[in-house]
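Reviewing the structure listed below.
Every protein chain but one is kept in place in this view of the complex.
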C-alpha cells in the first residue's frame, strides 16, 4: 500500500507529520490530487486549540491546490496533469439546496480535514488529496494568465469567503464598505470589495502591520485605539454611514461595532463563524435604521469562476497576505506561529 | 377661519373629537384632501396607550384616502375632485436616500399625526388633511376597477407594509412563507405573500377568529397552544423549514419564534417596530443556518402602484380585516376597542 | 432482448407504432422510466412535417412522465417505484454554462427524440425511456398534493417554457402582459403570467375556442380580426403599452406584432423557435422605446421545482389545454390531428 506524508491531529496543540496511507480513487467522480500547496486556515485552529474534537490521526487542512494525478471514470472536466484549485467543501450538486444555488448548504455536505462528523474527508495538508465530486469541487487554473500557485491558493476558501461577504449584499459601484478586522479574511474582503467596485473601503484593526497591509490594498486604515471608526466613516459619508459593514472577526464585540457604522438601509455581512451561541443585538436600532444582516458560510463553488477571472485579470492579488512559506514537515511550527498571531498566513509545500 | 372635526390627542387614553382649524395650502406641492375614510392603525396606540408623548391637541391618524379639494400650483399629477390614497409618510424625493430608492429613510421624512418630532404634520382622522409633496405622497385610485374606499384604504400603510415585508426578500414563486401573528399587519402579509406567488403560507396566532380569517385568505393556520408551528412547517417542507418568516408582532418573543421556523439560507423579515432596545439573538444559529434578517419601516411609496394594481386585479382583497366602521365622532370608542383587541381593524368615516 | 412499443419516425408524415428494443441502463446516472404519459409537442412537428430530417426508425417524443423502473448505481435522488416528470433535454451539470445557471445551453446538451444530431437520445413516446443524468433531469412528483398525471405532464417542456418566458423578464407584480398566440405555449404563458403575479393579461389569437380558453384562464382575449390588439392594450394601460409582450407563435409576422404593443422600457420575450433565419426589425423604435428583447430555449431545469410547487398549490392547472387523450397505438392519428390544428394538445398513454 502506497503511503504519503501528512499532517495529523492528535489532540489540542498536538499535530504531527506522519506517514499515512495514500488515498485511492473509489468513486467514479473522484480525483486524486497531488497537492502542490496547502494553507493553514483560521478554521484549522478550532481543533488545534482544542475548541473542537477530532478523531485521533485525522489529516487536517482544506485550503489547497494541486495537480491531477488520477481520476475516476466519471470525471469529465479535467485531465491528468492539469493544475486545479478546489473548494474547501464537497457538495452533491443534486439536492434541493444545490439546485437552489446553495451548495454550501448541501444536504450531503462534506468538509475536508474536519473529522468524521463533517463527512470523514481526510485533509489537504498532505502530499495527496482525494477529491470527491471533482467536477463540481475543482476548477482549472487558467493557463494563459501566468498564474503561480500563490495567486490562486485562497480561491477555495478565504478569498472567496471575503468575496462572497460583499457579493451577496446589495452594494452598488462606488459604495462605502467598512471591514472590521484585518486578519486573512478581512484583508481578502478588502481586496474583494475593491474588485467588486466599492469606493472607499475602511479597514479597522489594532495591529499596525495589518493596517499597513490594508492600506496598501487601497483601504483607509483605522486603529480604534487611536481614532473612532464611526467618526471616520461618518466623516467620509456625509454623516450617512457605510453602505456595507463586514465583521471579519466573528465575535460579539466585533459584531457590536458594526451597528454604529452602517447607514440606514445598509447591510451588515457576517462571513465569520461565531463562537458564541447567542449575542445581545440592538433590535430597536436594527428596525429604526432598516438594517439587513446576512450571515453564514460562503458560496465558494458559486463564485470560484468569477474570483479566478478577477485574479487572472490583475484585479485581486491575494498572495500579499502570505507571511510564511514552510515545508509540510514544518507544519507543526506553522500552527504554533499562526495560533500565536506571529504569522498572518502560512503556506505549506508538501512537495519537498 | 374655516374649521373642521378632528380627533385630537390630550394624553394617554384621552382622545377627543373637536373643532379645529381646517388646514390650508401653503406650499406649491400641497394638496388639501377631503378625507373620505381614515383607519386606526397599530402605531396610533403608541401615543394612545401612553408609550409615546405628543403635543396636546395634535390631530392623530395616518391611514387615509379622500378626494382632492384643492391643490397648490406645483401639483401636476392630480386634479380637483379626484379620489386618491396616500402614504403615511411624506418624503422629499430629492435627497440621497430618496434618490437611492428609499423614501422611507428620506432625510426630511415627516409622518402624519405623530407630533412635532415626526415632522409636525396634523393627522388624517379628520375631515380634511393637508398633504405635502402630494405628487409623490398620493396615488390616484384606478377608476376602471370599481374599487370602493375599503378596497384601497390600507394601501398607504399596513397592506403595503405586509407586502414590502415579503417583496424585499428573495422569495421565489411557490416558496413557503410563515407569518407570526395574525393582527392586521400579519393578515395583510398573508394576502401579500399569496399575491406575490408564495406557495404554502403558514399563519401563527392564538386568537381563533384571527386564525379563521387567515385560513379564509389561503393560509394554513396554526395555534401554538395546540400545535407546534415548527412541526407544521417542517412537515410541509420536507424538514427544510420556511423560505421566509415574517414577524408581524414585533416583540422579542415573536422574534425568537422565527429562528426555528426558517430554513438554511432563508430570510427573516421584521416589518414591525420593536419596543425593546435590545434582544438576545441566536448568533450561532444565524451563522450556521446562513440566515438573512431584514428589518425596518416599509417602502410604501415604492410599492403603492403595484399594490393598487393587485387590488384592482382581484389578487388582494384587504377589506376582510375590517371589523368596525364608525363615524369620526365615535373614534374615541374605536380606540378603546382597538386597544382592548375587541376590534381587529377600525375604519372611521369623517363625512358624517 | 426485451422489447417495447414505441412511435418511430420514417419520413415526413410517416410515423408508426412499432416493437423496438427496450432501452437498458448503461451509465451509473441513468434511470429507466416506465412512461405513464407522453405528449405530442409543437417541436415534434418539425420532423413530422418534413422541415427536419431524422434517422429512420428514431423514437420520437420529449414531453413525458413516468415511474422509475430501474436506476444506475450513481442515482441518489430517486427510488424505484417513484413517479417523476422530466426535462425535455439532458444537461451535464458541470460545464461552464451549467455552472453559470444555463443548463439549456449546456455544452453537451442532448434532446430526447430529436435524432442523432441532438444527442442520439431515443424519445418518450414509448413504453420505456432511458433518462441519462437522471438526478438533474427528473423531478419527483409531490405526493401530498393529490396530483394526477395530467397536472404535471407539461412541467418538462411547454408549461415551463411559458413560465420561463415571463420569469426572465423584469415583470413586476400587477404588470400588464400581452401574449401573441393561444396555442399550447401561449396558453401556458397566460397561466404562468398570472401565477407570477401579472395583472391584466391580454391574449391574442384568431381561433375562437382558443380565445375562450384564454379567457377562462383569466386573460382578456382579443381576436385581431375583430379588434386591434394595440387599441386594447393602450386602452388598458393609460396609453403606455404592455410591460411585457410574449410572442408565443414564433414567426416574423407575430414578432412584428409585438413592437406596437410594448411600452417604453418594456420587454419582448421570444420563447418560440423561429423558422426564419433573419427578420426585418424596427431598430429605430427599439432604441427610441428602450426595448429589451430576450429569446431562446427555456431554462427548464432551473424552474421545474418552482412550477411543480405552483401546480401543487393550485396556482396553475395546465391540464385544461388537453384536447385529446389517446392510446400510444393511436399516436399516428394524434400527429395528424395536431398538425391539422384539429387538436390543441394530444396526450398519449403508453400503458394500454
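Letters A, B and C mark the chains as written, and numbering starts fresh at 1 in each.
Just so we're on the same page, a contact is a pair of C-beta atoms (placed from the backbone, for glycine too) under 8 Å apart; a residue touches a chain by one contact, two chains touch by 3 or more.
What you see is a predicted model; the values in this text were computed from it and never measured.
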Per the touch definition above, residue among B:65, B:136 or B:177 touching the missing chain: B:136
Of A:27, A:149, A:305 or A:349, which sits in contact with the chain we cannot see? A:305
Of C:3, C:216, C:290 or C:351, which residue touches the hidden chain? C:290
In the full complex, which of B:11, B:57 or B:101 touches the chain missing from this view? B:101
Even though one chain is hidden, which residues of subunit A still touch it in the full complex? 167, 172-175, 195-197, 199-200, 305-310, 312-313, 315
May I ask you to list the residues on subunit C that touch the chain which is not drawn? 96-97, 100, 102, 104-105, 238, 240, 250, 252, 255, 264-265, 270, 272-297
What residues on subunit B make contact with the chain left out of this view? 28-29, 74, 76-77, 92-96, 99-101, 135-136, 305
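The working rule: only the chains that are shown with their structure count from here on.
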Do the two copies subunit A and subunit B share over half of their interface residue numbers, or under half; same or different? same
Taking each chain's centre as the mean of its CA atoms, how far is subunit A from subunit B in angstrom? 42
Which positions in subunit C touch two or more other chains at once? 305
